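The complex appears here without one of its protein chains, the remainder shown in place.
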Amino acid sequence: MNQAIWAESLTKKFGSFTAVDAISFEVGQGEIFGFLGANGAGKTTAMRMLSGLSFPTSGKARVAGFDVYKQPDQIKRHIGYMSQKFSLYEDLTVQENIRFFGGIYGLSLKEIRTKTAQLLEELDLEWIAKTQVRSLPLGWKQKLAFSVSQVHTPSIVFLDEPTGGVDPITRRQFWEMIYRAADRGVTVFVTTHYMDEAEYCDRISIMVDGQIAAMGTPEELKRDNNVPSINELFVQLARHTSSK
Amino acid sequence: MKTILFIIQKEFKQIFRNKSMLPILFVMPFIQLIILPFAADYEIKNIRLTIVDMDQSVLSRQLNSHFQASPFFNVSYTLTPEEAEALIQHNDSDLYLEIPPRFEYRLLKEQRASLHLSIDAINGSKAGVSQAYVQSIVRDFNKEVIAEWVPQLQPRALAAIGQPVDITYQNWFNPDLDYNTFMVPGILVLLITMIAGFLSGMNIVKEKEIGTIEQINVTPIKKYQFVIGKLLPFWLLGLMELAIGMVLGKIIFDIPFVGSISLVFAFASVYLLLILGVGLLISTFSNTQQQSMFLTWFFMVIFILMSGLFTPIESMPHWAQVLTWFNPIAYFVDVIRLVMLKGSGWVDIKQTFFQILAFAIAVNGLAVWNYRKRS
Partner (left out) sequence: MKTFWAFVKKETLHILRDPRTLVILLGMPIAQVVLFGFAITNELNDARIAIFDASGDPVTQEISDRLTSSGFFQLAIKLDQEDQLERAFQHDRVKLAVVFPPEFQERFFREDRPQIQLIADATDPNTATTLIAYASAIIRQYEQEKKGSAALPYSIQTEVRMRYNEELKSVYLFVPGVITIILMLVSAMMTSIALTREKELGTMEILLVSPLKPVVIVVGKVIPYIALGLANMAIILILATMVFHMPIRGSLFLLIAESLLFIMTSLALGIMISSRVQTQQVALMISLMVLMLPTILLSGFIFPIENMPWPLQAISHIVPARWFIVIVKGVMLKGAGLAVVWKETLILIVMTLVLIGASVRSFKLRLE
C-alpha cells in the first residue's frame, strides 16, 4: 500500500453533534492534499483524529500505514504537525526550540546539531538563532513552526491553517517551503480557508457540515462543476447546504 | 530517559527566564521565614490589662506592683470602670481588674474581700489563659498578705491553700519555650508545599493555555516521560528551598537540629512527590492558570489550617481528625517537628513515611491516568 493516508467512514461525534460524518478519502505519498471548508466544518477535528490527538467515534483510518486506533505511537513517529495556534515556546530561543523538539523525537545530539544547522540555513535565521521566539514577527514564527514540525524528517506533515493572519509575501514563501517538502517526497495535508491557496494543491476536498462535498484536482473540480474558480465552487456548495 | 532530560532542560530554562517566577522562588522563602515567625507569634503575652484602683490603699498598690512585675501584662490605669469598659470596646484593652473601694479595709477588718475581673473573651483561649495568670498573681499576693499581716494564721492558711502534693514540671525539647523553635520547622513545610503545589499545577496548565501542549501531544513521547520531565525540576527546586530554609532557620532563629538531616530530606523527597502529584491532578482538571490557582488556593488554605501547624490536631472533633488523615501537610509538619526538635529516628516515622509513599503513588497514578493525550 503506498497511500500515505487512508480513511473510510471516519466519524467523530461530540454528544449528539456529529462533527465529522463518515468521511472517506485517500492521499498518495508525496501529494499536497488541501482540506478546505468553512470555520466549523470539521476540518480540524478530522485532522486531529488522523494525527492521534483524538479518538474517532467510528470508521477506519491508516496513516503512514499504521492504524489510528492501535498504533498511535507509530503514527506520531512518522508525522509532523503544525497547529493553527502558534505552539512553539515563546520564551525559548529559535535554536532551543529546535533542540527541544529534536530531543523529544529521540534524535541523537549529533543529529540535532546537523538538523539545527540545516534548518537555520534553510530559513535564513542563523543570525537570530539565539533570540527568544517571542520577539520574532508572526510570519517568521510560522515558518519556524513548519520547520520544527519536520525536525524528525516525517513522511507526512499535517498543517492546520498554517497561513492564518500572515501577509501575502510570507504566504508565498510559505508555499514555496511546502513545495520543497513535497519535492523531497513528504506528503502534505493542509487545511485552509484561503481559496486561492487551494489552487496550489495537487488535490483538494471541500468539507461542508462534517461531510466531504467535493474532491478532486482543482482543474477537475472547476471543469466538472463548471465554475471559474474554486472560490465560486465553495460558495455554491456552502449556499446549497445552508438552504437545505 | 534521554527524552526526559530534554524536557527537564527546557523547564529549567523557562523557569529561570520567567520574571514573575524568580521572585516567587527566591524572595518568597526569605519573606516567609523572616516575617512569619515574627508575625505568627500567638504566644500569649503582652496582655493589655487595665487596672481600676478605686481603693488607692497600701494593699491595692502592692497588688498593682505585682501585676507590673509580671512579664505577661502590659498594665495601664483608668479611674472609673466606665473608662475601662470603653477601652475594651475600642479594642485598646483585653481585660480590666476592678479593685473596689474599701478593698484593704474589708480584707483586713472583715477578713474577706473581692476583686472584679472583666475579660474580653472573643479570643477564648487568650481569655482563659489571662484569667489563670491573674488568679495566680492574686493568689501569690494573698499569701503574701497573710504572711505579712496575720502571721499567726500562716501555717493553717497555707495548709488550707493547701498543697500536700509537690508538683514539679519540666519542659523538654525546648526548655526556653522559644516559640520560633516551634514555628520555623512548620513554616519550612509550608514553604516547599506552596512552591511545589502552586508552581507545578500552574506549569502544566500554562502549556494547555498557550497551546504548546498540542505540539507535545503529537510527538511519540509517553505520558509518564512528559510528566516526570515537568515535575522533576520542581522536585529539585523544592528540596533546594528546604535546604535554603534550613540554613536561614539556623542562622536567623538558631533552630535546634536534634535529629538526622538526611532523614528529613528523605521524607521531604517522598512528600514532594505527593505534593507535585496533587498539583498535577489539579492541573488536569483546569483549563486556565486562574482556575488552577483558585483550586490550589482553596485546598491549600484548608490543608494548612487543618495541618496542626497552628492549632493541635487532637483538639479537633473526631470527624475533622479523620479528614486530616488525608492531609499531606499534617504528616510532614508532624514528622519535621519530631525529627528536628525531638530527635526521632527512622523507626518512629517509618509508618508515616510509607503512608506518604502510598499516597504519592496513588495520587500520581490518578493524575497520569487523568491526564489525557487524546480526547
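Per-chain residue numbering starts at 1, and chain names A and B are given in the order in which the chains are listed.
In the analysis below, a residue touches a chain if its C-beta (ideal position, glycine included) is under 8 Å from a C-beta of that chain, and two chains touch if they have at least 3 such contacts.
Remember, predicted model here, so these are calculated numbers, not experimental data.
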Which displayed chains the hidden chain touches across the whole complex: B
Among listed residues B:Glu11, B:Glu241 or B:Asp334, the absent chain is touched only by B:Asp334
Filtering B:Val52, B:Ala113 or B:Leu276 for touch with the omitted chain leaves B:Ala113
Using the document's definition of touch, tell me which of B:Ala69, B:Val247 or B:Ile302 contacts the absent chain. B:Ile302
What is the set of subunit B residues that contact the non-displayed chain in the whole complex? 20, 24, 35-36, 38-46, 48, 74, 86, 88-91, 107-108, 111-129, 131-132, 134-135, 138, 141-142, 145-146, 149-150, 153, 157, 160-175, 177-179, 181-182, 286, 289-291, 293-295, 298, 301-302, 305-306, 310-312, 314-317, 320, 323, 334, 337-338, 341-345, 347-348
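We take it that only the chains that are shown with their structure count from here on.
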Cα-centroid distance, subunit A relative to subunit B, in whole angstrom: 56
Quick one: which bits of subunit B touch subunit A in the complex? Just the residue numbers, please. 2-3, 5-7, 9-10, 13-14, 17-18, 210-221, 225, 373-375
As the complex stands, subunit A meets subunit B at residues 51-55, 72-74, 76-77, 79-81, 83, 85-92, 96, 99-101, 103-106, 132, 158
